[in-house]
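Apart from one protein chain that is not included, each protein chain of the complex appears where it belongs.
Order of writing sets the chain letters: A, B and C. Residues in each chain are counted from 1.
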Amino acid sequence: MTKKMILAVAMAAPLMIALPAAADGDHRAKAIAVIKKDFQPRGQAGLDRLAEDGVQAICNRTGNKPPDYIEKAMTADQLATVKYPADGKLLGDWKEGEKIAQSGRGFTWTDNPGLPVGGNCYNCHKIAPKETSFGTIGPSLYQFGKLRGNTAETQKYAYSKIWNAKAFNLCSEMPRFGHAGALNEKQVKDLVALLLDPESPVNK
Amino acid sequence: MNTTRRTVLKGATASGVLAGLIAAGALRPTQVLASEWNKAAFEAKDTAGALKGIGAAAPADSKDLVLKVPDIAENGAVVPVDVVSNIPKTTSIAILVEKNPSPLCAQFEFSNGALPEASARIKMGQTSMVKAVAKADGKFYTAQKEVKVTVGGCGG
Amino acid sequence: MKQNIIGALCALAVMGGASAQSPKKPVAKPSTKAAAAPAAEEKDAATLEFEKFRAEMEESNPAELFEMKGQEQWKAKRGPKNVSLAESCDLGQGVGKVEGAYVKMPRYFADADAVMDAERRVVWCMVEKQGFKFDDIAKQPFANETFTPDITNLVTYVATHSRNMKIAVPLDDPKVRDAYEVGKEIAAYRAGPYDFSCNTCHGTDGKRIRMQNLPNLSTPAGAIKGVQGWPGYRMTGGVMLTHQWRMGDCFRQQRFPQPKYASDAVAYLLTYMIGTANGQVYKGPGIKR
Partner (left out) sequence: MADPMKIRAQLKGDVAEIRVLMSHAMETGQRKDAAGATVPAHFIQSMTIDVGGKRVVDGQVGGSVSRNPVFGFKMKGAKAGDKVVVSWVDNKGEKRTDEAAVA
C-alpha cells in the first residue's frame, strides 16, 4: 500500500516532464502554478489535495485518453490496490447499500470529517427505480444483476469497480471510493448487494 | 402620514374616536395600518382550522376560481402561485397549503378597482394540495391543485 | 523518444505493483447489456414545469432588491477616502460607466496589471479608490442567510446594466487569451480524493447530477447557460450569490480546498467560462433553484 503510493508519486513527477504536447503544456504548467498559489486550506480540505497522484497526472496530461500501453499497465496497477474482505464474501445488505447510494455527503470543506461519507451513487446513476431523482453522468445500473447475473465473477467486478474504478478505465470519471478511503469494505459490500442481490429493488 | 392613516381606518364612522386613540398612543401602528392580523387563522395547525379562521368553514368548489401552480415545484422554498377569480363580486382571495405546519399563507381583500386576482410565492415543506379560497357576495368558493415537492441536487 | 521514457517508467511501476501485491487473477469485465444512457438534454419534469413560470419569476426577481442597494452604494461616497465608485471606478468602459461593462469582463486592466472579472475589479476599486482593506472584504465576501456583503450588491448592480447584451470578452488581447487558456487547463485539472475536475460534471452535453442539468461549459451554448445565472438569486435560503461564489462552491463539491477570493485562479477560470460564451446574449442576473 505505502509502496504503491510512493511508486505512484515517483512515477508522476518525471512524467510531467516526459509527456509531450508542448503547446498547451505551457498553459498547464501555468495553471498548476496558479492553483498552487491561489488556493487555501479550509475545513478538512487541505492543500495536499491539490497534488496529483500518478493516475491523475497521466489523465491530466493526456486529456483523459492515455495511450493503450499506459492504460493497460496502470489499470492493472490500480486493480492490485483493491482490498477484498478476508472472508471472501462480497454480498452485503442491499438496504444499507441503498442508504449509502443516496448520500452525497463527505470530504467537502463543509462536511464534518467525523461523519460517514456517502457513496454519491444517485448523483450519477439510475439505480433503484423508486428513486426518480438520479443523475446521468454514469450509465444506468437499473437491473444490473438481472442483466449480468449474480455470479461470483460479477460480484468481484462490482466490488472492484466501486473500490477502484480506475482499475477498469484509467481515466474514468468515477471516484475510487475504497482507494480514497471514502467507503470501507462493509459499505462496498452493501453497495454490491444493492446492485446484485436478487431481492434488491434494482433487480425486481 | 395622517392622510394615509385616515384612509386606512376601517369603519370610518368611528374615526373621531379612533383618531383620539391614536393620538393617545393606545393603538399600535400595526392595528392602524391595516386590518388586524388574523392570528387564529394564521396560527391554525390544519386546513379546517384555517378555513374556519377566515370564516370559510365549508367553501364550495368552483371552476370559476382559477388556480395556477406548478405540478412539480422546482424548489419548495419558492413556489409561484397565481389566483384569478372569475366569480362576480369577489372581494377577497386566500391561499392555503394543506400540509404546511400553518396552512394559511395569505389573504388579500380587494377594493377601489382592484381586480380579484393575486400572485405570490410561497413555501411548501412537502408535496401537498394548494388551495385558493375566494369570497364573493358573502359566500366562499374554493379550487385546489396538488404541487409535488422533490429533492434538489447533489444529495448532500 | 519520450514515449520510451514513459513506457519504461510505467513498466517499472507495474513491476513494482505486481510484486507489492500477490498475483491476482485478472477480474474480467462482464459483458454489458445494461440500458444505454438517457437521451441528451433530457429535462426533468420539475424544470419543464418551472419553465412555464420562468418568465414571471424572472420578471420579478428578488435580485432587483440587491441591485437597488448596489446602485445606492455605487453612487455613494464611501470608504476611508470618501469617494464614490461612480466617480472613481473604471470597469473598462470609462470611469463610472456600468452600461455593458459586465459582458466585456474579464478583461486586462493595466492599472492593476491583471486580468479581472467584474467582482475582482469592483473589489480592486473599493481597495484602491475608496481605501477599503482587501482583507476586510475577503473575510466574508459572499452572502449567507443573514448577511449580504456590499460587494454582492455592487456586482448585481453592475451585471444588471449588461442585461440582454452580447458577451464580448476581449480574447484578442494576448493577456486575456493567455488567461483563457490557463483557465481552460484549470477546468480540466483532476485532483483531490475523488479525482474530480470542473469538466467531470461540465465537460459533456446532456448530463445531469441528480435532477439538475449540467451545462457543458466547453461550448458557447452550454457556457452561456452557466454564465447568465450569475449573479443569481438562490431560492434555497433566499440569498444573492455571485459568479465568484459559484466557482468556489464548485471547488468545494470537487472536494478541493478553497480558491482565494478575487484571485488569479478564479479570474482565469471565469475568463475561460465567460469567454467561451462570447457572442451569446447575457440574461442575468438570474434566479436559481
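Basically, contacts are C-beta pairs under 8 Å (C-beta built on N, C-alpha and C of every residue); 3 or more make two chains touch, one makes a residue touch a chain.
Please read all numbers here as calculations on a predicted model, not as lab measurements.
S.K.: Wait, the hidden chain, what does it touch out of the ones we have here?
M.R.: B, C
S.K.: So one chain is hidden, and I want to know which residue out of B:47, B:90 or B:107 touches that hidden chain in the complete assembly.
M.R.: Spelled out, the listed residue whose C-beta touches the missing chain is B:107.
S.K.: Going by the touch rule given at the top, which residues of chain B touch the chain that is not shown?
M.R.: These residues of chain B touch the chain that is not shown: 3-4, 7-8, 28-30, 33-35, 37-38, 42, 77-79, 82, 97, 100-102, 104-115, 117-124.
S.K.: Counting contacts across the full complex, list the positions on chain C that touch the omitted chain.
M.R.: Looking at chain C, the ones touching the missing chain are residues 59-60, 62, 64-65, 68-69, 145-146, 233, 235, 237-238.
Rule of thumb we're sticking to: only the chains that are shown with their structure count from here on.
S.K.: When the C-alpha atoms of chain B and chain C are each averaged to a single point, how far apart are the two points in Å?
M.R.: It comes to 40 Å between the two C-alpha centres.
S.K.: Averaged over CA atoms, how far is the centre of chain A from the centre of chain C? Could you give it in whole Å?
M.R.: Centre separation, chain A to chain C: 26 Å.
S.K.: So what's the Cα centroid distance for chain A and chain B, whole Å?
M.R.: Those two chain centres are 51 Å apart.
S.K.: For chain C, jot down the residues that touch at least 2 other chains.
M.R.: 209-211, 253
S.K.: At least two other chains touched by the same residue of chain B: list those residues.
M.R.: 150-151, 154-155
S.K.: For the complex, give me every residue of chain B touching chain C.
M.R.: My answer: residues 70-75, 77-78, 80, 82, 119, 148, 150-155.
S.K.: In their complex, what parts of chain C are in touch with chain B?
M.R.: 45-47, 49-50, 52-53, 56-57, 209-212, 235-238, 253, 289
S.K.: What residues on chain C touch chain A, complex-wise?
M.R.: Touch list, chain C to chain A: 2-3, 5-7, 9-14, 16-18, 20-21, 24, 26-38, 42, 44, 178, 181-186, 188-197, 200-201, 204, 206-211, 214, 251-253, 255-260, 263-266, 268.
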